[in-house]
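Have a look at the structure below before the remarks.
Then we have chain A:
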Amino acid sequence: MKKIMILLLTLLMVFSFTGCNRNGDKPGEDEPIKIGLTDAFTGDRAGNGQYTKEGVDMFLEYINGKGGVLGREVVVVYEDDQGNETAAVNAYQKLILENEDLTAVVLNKYSSVVLAMEPYVADSKIPAICSGSNVKIEQSTNPYLYSTRRSDYGSGATMAAFIKQEGAKRVAILYSPDALGKGMSEIVIAKLQEAGIEVVSSQQFSEGEKQFANYVAKIKESNPDFIVCIGQTSETGLIVKAIYDAGLNHIKCIGNSAFAQATTIEQAGLEASEGWYSITAFAAGTEEEPTASWIRSYTEKYGHAPEMTSVTTYDALSMICYAIEKANSTDPEAVNAELKKILNFEGIAAVYSYNGNPMLANSEFVIQIQNGKAIVLTKVIG
Partner candidate 1 sequence: MVLQLFITGISMGMLYALMAMGLILIVKAVGVLNFAHGQLFMLGAYITWSLTNQLKLPLWAMIIAMIVCFCIVGLSFMFTVYWPLRNSPWKVTVVISTLGASIALKEAVRLIWSFIPLLSKPLIDKVIRIGDAVMNVQYIFIIIISGALMLFVYFLFEKTFIGKIMQATAQNRYAAELIGIPSVVAIAGTYMISMCMSGVGGWLAAPLFLVSQSLGTFAQKAFAGIVVGGFGSIKGAVVGCVLVGLIESFSILITDAYKDAVVFGVLILVLIIRPTGIFGEKIEEKA
Partner candidate 2 sequence: MERVLLEVRDVNKAFGGVITAKNVDMKVMAGEIHGLIGPNGAGKTTLLNLISGIYEVDSGHIFFEGNEITNLPAHKRARLGLGRTFQSPRFMNRASIKDNLELGTDLRNQFTYIQSFFGKKGADFYSELEELMEIAGFTFDWNEHITSLPYGQQKLLEIVRAMLAHPTVILVDEPAAGLNKQEQERVSLLLRKAVDSGMGVVLIEHTMEMVMNICDNITVLNFGEVIAKGKPQEIATNPQVIEAYLGGENDA
């Protein structure tokens, strides 16, 4: 028995050396247009990858149904970045080095991952559209980097303005230990102090946290009249539930876009998420056209509501195809030049236009969760 197993294992290794490696095919007239995409398909953030893939499939069905672009079929090449910075750097380099004829790339929403890949995007001179909202992306001078989102600076300012408008006096902040949490909380605190509102407690929870009862107890101790929470979708459900369990739901709470997503509401439960405000580029419960009809067709197709990453990926791909048509070529430089000329492009989630910095979106919604639905209160532009 031992002999057979050893034989099998050594065979496995020998086979792996000769393993198939995909050679990049040369671009020809009828060759498909190749767009790269990296997202987390494995690891703790793998849920994000699944929603992105659904957004891509919907777009490909739509665009290839219409005869593709310049008469050529559009194809998306995936690479798994596991939602962490190191694997992302490897994944991006692998994507670029193994497919010489990529026209553009779509990156994911995790700002720290995008910032890790940014130097490599600059080297490869291929336009990349991500959905990260960090201030560092906004300040980036990389000519090939874009984002389908408004920067945290913008959303932070909107959040602070909304809190001021609601007449809050004592604000408590709880933020995640990453670029999103650190970046946005700094702006919100600065804007609140400008408006003379006191920040009574500011806490950064530890990475991979599951037990928020203690952080919420400290918030309760500082008896705020407004609570701000910033985090990723893996933590938001637990935070909302912890605040509800601690009996703080009489206090107004606002969160970043992750708090408006369907998974958060489902994980926290209807009563816990009732009344939460959020500043988000996309909310599944919105009545705004064309978003609402798109959401209906998405829900019919996949049986569950979309996440923000589904719609931002859809918009990113449609902008890339729009730029290819305008440039009438798949050369990355030409497409990049066209992307710089985008003005009031009607996307699903928002109206996009390039005005000097990578952030293409300039509109956002202030929503409130009522009975599990994200109801749009106001639309903020500029």
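A quick word on the picks: all candidates are chains of the complex that A comes from, given by their letters.
Some notes on this structure:
Please note the rule applied: a contact is a pair of C-beta atoms (placed from the backbone, for glycine too) under 8 Å apart; a residue touches a chain by one contact, two chains touch by 3 or more; residues count from 1.
As the structure is a computational prediction, the values presented were derived from the model and not from experiment.
Only one of 1 or 2 makes contact with chain A in this complex, and that is candidate 1.
Residues 42, 44, 46-47, 50, 177, 203-206, 208, 210-211, 213-215, 217-218, 220-221, 234, 237-238, 245-247, 263, 266-267 of chain A touch candidate 1 in their complex.
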